[in-house]
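Here the complex is missing one protein chain, while the rest keep their positions.
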Amino acid sequence: MGLPIPNSKLGMWLFLGTEIMFFSAFIGSYIISRNGSPGWPTDPHVTHINVWLGGLNTFVLIVSSYFVVVAHEKMLVSNFKEARKFIAFTLLLGLVFLGIKSVEYAGKFEHEIIPGKIPETPTEAMFATASRLQRVVDRELAAIFPGSPAADRRTELGNRIASAGNETATTDPKDAPPAGKAATVAQLKALSRLNEAASSLENHVRFGLAMSVTPEQLIEYRSSPTPGQFPAITLADVNSFVESLKKDVDLSPILGNFHPAVPILYGNLFASNYFLMTGFHALHVIIGLIMFLVILAMGSKLAFRHAVVVENVGLYWHFVDLVWIFLFPLIYII
Amino acid sequence: MSATITPPAVSIPPGDEMHAVHHQPGWIRRYIFSTDHKVIGIQFLFTTLLMLMVGGALALGVRWQLAWPWERMPILGDMLFRTDGGQITPEAYTMLFTMHATVMIFLVVIPILAGAFGNFLIPLQIGAEDMAFPTLNMLSYWFMWPAIGCFMLSFAYDGGPAAGWTIYPVLAVLPQAAPGSGFAQTLWLFGLTFVGFSSMFGSINYMTTIINMRAPGMTLFRMPMTIWGMFITAILQAFALPVLTAAGFMMLADRMLGTTFFIPGGLVVNNAPATVGGGQPLMWQHLFWFYSHPAVYIMLLPAMGMVSDMLACMSRKPLFGYKPMIFSMATIAGLGFIVWGHHMFTSGMNPIVGMTFMVSTILIALPSAIKTFNWIGTMWGGKLQFNTVLLNCAAFVSMFITGGLSGIFMAAVPVDVYIHDTYFIVAHFHYILFGSTLFGIFAAIHFWFPKMFGRMMSDRLGQIHFFITFAAFNCTFFPMHLLGIGGMPRRYADPYHFPYLEHLLPLNQFMTYAAIVMGFAQFILLFNFGWSIFFGKKCGRNPWNSNGLEWQAPSPPPHGNFDVQPVVYHGPYEYSSPVSGENDFLPQTEYMPRRPDQSQGH
Partner (left out) sequence: MADMAHLHGNTYFRVFLALCGLTVLSVVADLLSLADRRIIVAIVLAVATAKALCVMLYFMHLKFESGWKYVLLAPTIVLALALPLSLLPDVGMHYYPQDTRQSREFARLQADGDSGHHSSEPTNSH
């Protein structure tokens, strides 16, 4: 006795029931966290949420869902060649979805929208900008002096500049470090200037003094800190300092891709939810793609009795589409 | 109806020798990676009995510390804590009670009910030849082993996970919070995920099988209570467990990927840098109990179903109020979804929510009372067969009443605020989980053992085991009510550090003696079990003169279960029925002269 549907289809529907609960835990806790966090970031310039990419992905999934339905229809009329073709299309669209998703992720990573690493207050943003600038210097130094230990690279930069000024000095080939990125003297000098700027920014941020405070004043402040003696640093101060560095002709090639940190209140919780929900959705997409591959691997052995398999995989794929249909407005629009 | 019966490949009439076409698989496929529901059920049974020993040993460790704090523990202490001179350190103590609960809940009670008895009984009692998805069924067993591996491995890292089985943040989510919050906790979460997968596979399988593979004539309201219990449990599991799995993934991400779902902002723990945070620890408690309160019923409903079947058989009377039993079970399950907040009355939850949860929790007493009265009604005036099965079932009912009554205390917010997290709650859930469920399981082991192995267990040994366990159980757990009202908090390694608890030491020592007796009494069960597999009295198909379909199959049933496709004519509770002739029972496959509706429910 039982329902007039095959066991596998009933099982798939029950599984989808559990999946609904699985995703409603994620989506529910996202809504709850968001509601319980006044000041949640919504500005797309801050969160780097791209509604066009999200909309395009919605479209891609809808088309793929349509193709699965067509594939199942072709199975029912025993047109297996056509069915395989549409399943292949679906597979392709799934890959396109994942491609667009990874472009979005790369955009987030470029702006360091990474859970646990996002500054949430202006002060944290200043520190983050300073350390990002240091990391740029480290990266450039590592490219030029790959063989030497990280701690010695700054000294070595000074030596290289000094020896380049003294054309007659010849370096012993045995002492020569492994050749890194070739750099002209002008580039080395620019890097040295950037290094100084980065250290200066770091010091000013650490002591909370405006960039207009001179190094001598900074030393004076360090030896006897008197609150209110010098103007305090602000985020705008840091940002305009970075702007001026980026405008510098020598430094702009190095800093072309540099973004000063932006404070995002609740940015870490936002990024946690964003990556968890879209990540588990992408995982489900990948599982669906594996199922399609299995069907395609059957090749010409695909027969009428597999119609129910295609239907079940299709049900799963529509569910993946359904989740995205809800994720799209919840993440990208609201 | 016809869709679910495999048509025979050779030309024999339907319902006759339908298993002639089964070929016998090789030894490994038959006994290790078997897809036969009976073998999987027995595999679950052996595994969970082994884990019962592990969990019991951990409990004895906890009891030792409470009776003789900081003293060298013989045998177990020397084995586990050799580096500390056999002494249980505070960290080890938290690990002991965490792992005791974990092992007992996730590796013993849930898998023995759903995994062992669910697997063994569902196809047999509904007249199917196997589960709907045998391979998935096998996977559900083999997903237990990575879980066991993760849990056992977590002992090895910094003294094991120490956040309790409820793993509340921030203790569980910040690795710097405590010695046990390190990698052990991560392993523990992986173990939980594996258990989750195992349960999900199982529950989808059970639901599909029960919905779609019943024998002809086995309508929903002719199913034995065991099947109803398993069915409702599977529903609970399927729809509550994904929430815990999701929450577990969120916590794993918090621990490993830097997300902040459950970590509040700006928290400084153990001089570590302040947390980035932004999340809310209370959200974990909600998500956790959204599963784990229904899980309490997952750990109870199958036992309720099995006990209903066994009580009817051993009282030689129809089950009193069959349909009310089903509806009350369904009501318990439905209410079970909306009462989880009663675990959080003192967690700082919104008082309005607390009020709602209090009312819904107290409502659960109604269906529970219906069930209790119906069990008593079933036994009332019956021809009671005083054997191990009946004794354990009666213990189930009485312990359920005791534990249920103490539950009502804690359902009320004003009372709960005083006794929350004291030994009163420990007494309560041990009366339900041990007193009810485990006695139900003991009964079920004795009752269905003949079907599993074709031999009877010794009734005398069973009764000795029962009486010792029952007495020792009450000596161990009843005084816990007193400890709780005396104000002794749970989870303290040394409560006697506080002067107002010092006078409780002798009582605790008495309880530990009882617990040790109880622990050793289980070896009687194990001996009886192991001995009877090989040397028990051989039995026929129906040693208990019971009505269920499983008793129509050979003992033990072959691959494919029934030699004739069973056809069901009435419910499973026709005991001492006036129409059954010289027997006092009427198997479900026998035609009943009167219309079934007229004799049901009286």
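Labels A and B are assigned to the chains in the order they are written; within every chain, residues are numbered from 1.
Just so it is clear, a residue touches a chain if its C-beta (ideal position, glycine included) is under 8 Å from a C-beta of that chain, and two chains touch if they have at least 3 such contacts.
Because the structure is a prediction, the values reported are computed rather than measured.
Q: Among the chains present, which touch the one that was left out?
A: If we consider the entire complex, the absent chain touches A, B.
Q: Which of A:24, A:187 or A:200 sits in contact with the chain that's absent?
A: Spelled out, the listed residue whose C-beta touches the missing chain is A:24.
Q: May I ask which residue of B:67, B:282 or B:525 touches the chain that does not appear here?
A: In the complete complex, the chain left out is touched by residue B:282.
Q: Residue-wise, where is chain B in contact with the chain that is not depicted?
A: The list for chain B reads 239, 243, 264-266, 274, 277-278, 280, 282-283, 286, 290, 337-338, 341, 348-353.
Q: Go through chain A and note every residue touching the omitted chain.
A: Touch set of chain A with respect to the missing chain: 3-5, 13-14, 17, 20-21, 24-25, 27-29, 31-33, 35-39, 43, 45-46, 48, 51-52, 55, 58-59, 62-63, 65-66, 68-70, 73, 76, 111, 120-122, 125, 235-236, 239, 242-243, 246, 259-260, 262-263, 265-266, 314-315, 318-319, 321-322, 325-326, 328-330, 332-334.
Here, only the chains that are shown with their structure count from here on.
Q: I'd like the Å distance between the centres of chain A and chain B, where a centre is the mean of that chain's Cα atoms.
A: 44
Q: Using the touch definition from the top, list the residues of chain A that touch chain B in their complex.
A: 1-8, 10-11, 14-15, 17-19, 21-26, 29, 32-33, 36-37, 114-118, 120, 266-269, 271-273, 275-276, 280
Q: Tell me, which parts of chain B touch chain A in their complex?
A: 1, 3-4, 132-133, 136, 200, 203-205, 207-208, 211-219, 238-243, 245-247, 249-250, 253-254, 257-261, 265, 276-280, 283, 287, 290
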